[in-house]
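Only one protein chain is missing; all other protein chains are in place.
Then we have subunit A:
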Amino acid sequence: MSVPNAIEVVDLVVGVDELSAVRGVSFAVPARGRMGLVGESGSGKSMTAMALMGLLPPGWQARGRVLHDGVDLLTLSDKALSSRRGRTISMVFQDPMSSLNPVRRVGDQIADVIHRHMGVTRRAAHAQAIDLMTQMNLPRPEQLARAFPHQISGGQKQRIMIAMALACYPQLIIADEPTTALDVTVQKQVLRLLNAATRERNSALLMITHDLPVIAAMCDTVAVMYAGRIVEHGPVQKVFRTPRHHYTRGLLDSQPTMDNIALDGSSRLHSIPGMVPPLHALPSGCAFHPRCPAATDRCRTSMPEIDATGAACWHPVPVAAPAEAAS
């Protein structure tokens, strides 16, 4: 293998009791690569991320293999995993408002991570934290480092979170909807920062979002998740220009653009009929079949695997009819 993988996931199943939120997911993010994981709420994309981090809620179990840095993370003890979390694999969460310790100064929170993993003194860790804050384009870092989370803005908090995630030059950063909770005006800045900073540090990025344009702008490959499975996987350009799965196509068609949005009610904005099925009532065969325009009896009875088309579909969308590319 010429390029080692930052992470390789093989047949990951995540569930609690009899229910599975993730049902046999496989993908790999090459070192320094950037992959997007797309799907609606409830598709299992966040559970996949938590399984990679070994931070599943109590009672949840992960099976399969998660290969990272030469080991299978799923076989490690909590202690062994802890020494990797924040060092070789780290994560940026959705809600920066509640993700920082409210009673600790933000500079100290960054320094804590460096001190924990890099074997440097507190003083050195603190100096590095200030350095990082400067690189995160945070204004007056020395002063801001002494602030408590409630004293700074949401965008600043997310920059602090990114600084914490990047502090130890991890091989992989997982970003789970990192801008969803932010104002639209700062979303782009934070994404740009995340993009540039991960590239500078040679960190691979696994970007989890339901925002297709973000994936199109930042990622090399994309995997589309539906009901706990990856239904389409491939290079971003290919998947977005010529989607082969009807769900991917539906997602792309439901993206608002200047052309398909109209305020007079004649909107041509498309939506996928029906809803994401709940975990306890997954349809047989291809889980998407009740909402699929091309479903046949075969789709109802047997579950398709991803094939040469890059999609897990018995009746892939013909290539001759490209969908509108994501803007």
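By definition in this document, a contact is a pair of C-beta atoms (placed from the backbone, for glycine too) under 8 Å apart; a residue touches a chain by one contact, two chains touch by 3 or more; residues count from 1.
As a working rule, contacts and distances are computed from a predicted model.
Student: Since a chain is absent, check the UniProt entry for it and pick the matching name: "Ion-translocating oxidoreductase complex subunit C", "Tryptophan synthase beta chain", "Proton-conducting transporter membrane subunit" or "Peptide/nickel transport system permease protein".
Tutor: "Peptide/nickel transport system permease protein"
Student: Tell me which residue among A:L12, A:L144, A:M161 or A:A223 touches the hidden chain in the full complex.
Tutor: The one listed residue touching the chain not shown is A:M161.
Student: With the missing chain put back, one of A:S83, A:T180 or A:Q237 would touch it. Which one?
Tutor: A:S83
Student: Return the single residue from A:L19, A:L55, A:M275 or A:V319 that touches the missing chain.
Tutor: A:L55
Student: With the missing chain put back, one of A:V113, A:L144, A:I162 or A:C286 would touch it. Which one?
Tutor: The missing chain is touched by A:V113.
Student: With the missing chain put back, which residues of subunit A would touch it? List them for me.
Tutor: 53, 55, 58-59, 78-79, 82-87, 90-91, 93, 95, 98-103, 112-113, 116-117, 148, 150-151, 161, 164-165
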